[in-house]
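Got a structure for you, questions after.
Excluded from the complex is one protein chain; the other protein chains are retained at their positions.
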């Protein structure tokens, strides 16, 4: 890779900037995955990862990408032809639904506008119609990485409960885990899907399934063929700190450090830091006169912000200019949003200076390309950041409040 | 992990000792998996990994463990109920056959003695019987990591050809790739399964499928449900240096360096180095009066040696003693060999001193536990290593000769 | 050290942020300082470091701090009681003069105002008076790290030449090397003093003396006792890639990479990048309504900017606030400037986003503490950075022009 001076600003909504201490842990020597040192490591991270998902039940750790955990969630719980109800929040919800179809499931995807979250009422209505309980699972994306929209999970849980529907609730928290409050157990989720490369501040390569007892019971009857992703073999081995096949040992070394960093800061503080970064970003964007893609104020994502450029302006040209000038990567628009939006990641390991440096880079790029915008964007961000810190930490976070 | 002085000797037959330069590459910052730097990296490793498998056709790289590549090989090429002929060389061949069964395939496993390689004649006989071509694939393990036995691949290929059988040939080269000569294309293999954590000198976390045109055609008709492992989506994305889902970027950074190291040394020299280490190990073991598990001289593995302890002696107790005293991990016996054999890895990044240090550690352990053995084992090893270097390099390696 | 999220912004004027690739090189295994690999490394860096000082003559590399190179410059060339003419540009010039006194030299320090550079006319006048050539050396600091003032070297050289004075010219380029244009040979400097931890982007621990033939001749007669710092023993050993005592091998591994990075970017581009960062910083500071400490426009340092706070405001309180809030270190005021100025480092490995992130952090700190300032500072910086890039690179840098 050719050299560009200065640390790269990796401000895509994942993979995220990995702290040096995590990289150093990953770069310690590979160890025997059947030896006592590894067992100690494995038992530790298998226990501690539960605190991140907020569950007292097992979390499976796969050597895989987050997409693998999507597959694992479906394949462990469902049988060929099973009906799954999904909601089209954006690109990643769509990809998950395509995967479900390819695995032989009968997918019903409720259409969305790519600017809003899951409509729990629509889900409740659909479930109410399903008198025969043909629908075996409801699957949703907690934080749609393509649109910058976070959907509340509790209303969906309540939708299921309201009509007494026995379907499993599967939730993708890949781009929200360890950055936006998430509560696997309290919210009654059956399978939560996670990945290492976002809020967990690790490189890609680990994928997670947090599972409920109900999900585990469902797995006992599910008939999609499975082996690599099989939960039971994994759980049996995990009890002794083992894995049924060679785990990604070095990433697990990093995971231990990453979890320690999160608890050292305090999970609630981590969430508040993401909330602040997101609010500072939105204030700057609005001051510029640009539009945030997310339509509803209570659904703004705290881990990324998708920004719409004025008609006729290429978001990809702006990203390319910024990459060349400022050594910063921003996320591209996906699917129908391609070239229309760019996405700002504020997730994982960052500080106020990462946030403001990122915003400054965007401003430099817009000025260089002559994209019209109002002055004062950065000023709005620094004003907010200079004062909002304590306030943000003391408030009950919005998303939690909604859950009540 | 508690501190033990001195570098750990990781002498299990994988994961193996990772060179510092590879660890350093993995610990460089995570980059945008959709950016130009990554595309350059990806196109590079996708091209260069072919030289390691010795193929001009595509090699798929998964963010997964080697076991995932087993699943990928089966799931891309076969349909529910398809018959697969496998050969029980040992633990890993057995695990692969179990996986095939769990995926809904009809497995026929030819029994083996866990001390010999694949009997190509037995395979030919079975195929000759299969007039209807019910058998869709023949699957074998090139180097059985549980037993230290390497099976020649060309005779199996000839067995298929001799009876004009159209079954696919699937070969696991997980513990032989980049350490024992292997030729995907010349040997007419349809799917070769590989992993990162052995001869490639990387931590675990990458898995490979090298595929033939015939395998790719078979995939077009295969009906086992698949998504994560699907070849075609991967190949389409790979053309532009992309992946259909987030790849294990940091391990790919390491892969680039690892391949460079292999070519810097020269693949033939790498194989010769492994041959020498294995020969030195066997001479030492025999001088001790212990038995090498592999029965047939032409099937000795060059990447590991499984050693049988005398009746009544616990191999696991010996391994534990050596770990505590000498900070060295050796491989345990698996399945019926549990506690009866220990396995010495001489694979990946090592020198003569790794080999002799390893043997010295075993001798120290045996002396400490009073396991009877003859003196002079290390002397036999140093004598061989002091002289055999040039000779070993100039000889045509046995396994290649067999292929002709 | 307690964890603060996000990469630390080390924006003091040295030590500077070290690129990951340099850290990785330093963290490669320590090697035999008398072996062939080390000789290759040493001969390489001893040759290449000359290109950084712009000299065809030897550069000495000490395992020491920059202060050691100050001592080496004096001790190799002077005898007890020798008169040295120095110029009080600020804290570091003062420290160097104190050192000279402690070593038994007769120091004459021309008073300065800590806001301007060396007055070559004053030096010329003093030298003209020195008919007996009692003054054996003129010593100056090229870039005064305490004040953010860069003094032109060529006028001082001309001052010496104008009066035909034989004194040696000693120049400290610790905080300007590899960031502000510097030409040891062309400018007729006899000893140039450098350090590793600023523009060279290394951790502290290496110190340099670039020496002229004249300096080397002077050393043959100089009588201050010396051993560790002695040039001749060093030069004799260096010829074979050796050192007279154990060198800082791992830092030299990093030095090789750092020099490669500088040449990869191009030294002239490196200087232009620093010029741009400094100009952007000054525009922002002026827009805030704060005063840059450096009085004369043609003497602004490109590697740091010292900013004066309004009377009654504590610069140290501001720095502490910024450190706690934004995880950024700024330089403190030294000597009479203590608590009155803070110093912004823009030296070494940085990009536009480092610069703007740094400025944003200062703005956040000022807002949090209620330090009055005008809005629009960041806007001024991004406007400049968005347009000035190409222009800055094509212009003849000011400091070079002055040299003509």
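By letter and in written order, the chains are A, B and C; residue numbering begins at 1 in each of them.
Here is the rule we go by: contacts are C-beta pairs under 8 Å (C-beta built on N, C-alpha and C of every residue); 3 or more make two chains touch, one makes a residue touch a chain.
Nothing here was measured: the structure is a model prediction, and the numbers come from that model.
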Which is it among C:5, C:154, C:203 or C:377 that touches the chain not included here? C:203
Based on the whole complex, identify which of C:51, C:67 or C:314 touches the chain you can't see. C:67
For chain C, which residues lie in contact with the unshown chain of the complex? 1-2, 7-8, 10, 12, 14-18, 23-24, 26-37, 40-41, 62-68, 70-71, 80, 99, 102-104, 195, 197, 203-205, 224-228, 230, 244-251, 323, 329, 332
Residue-wise, where is chain A in contact with the chain that is not depicted? 20-21, 24, 27-29
Residue positions on chain B contacting the omitted chain are 2-7, 9, 17, 19-20, 261, 264-265, 270, 273, 325-328, 349-354, 356-358, 360-361, 363-365, 367-368, 375-376, 378-379, 381-383, 385-387, 389
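Everything below uses one rule, namely that only the chains that are shown with their structure count from here on.
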Comparing each chain's Cα average against the average over all protein Cα atoms, the nearest is chain A
Chain centres computed over CA atoms; the one at greatest distance from chain B is chain C
How many Å are there between the centre of chain B and the centre of chain C, using C-alpha atoms for each centre? 54
Length of the line joining the C-alpha centres of chain A and chain C, rounded to whole Å: 45
Between chain A and chain B, what is the separation of their C-alpha centroids in Å? 35
Please list all residues of chain A that touch 2 or more other chains. 2, 7, 17
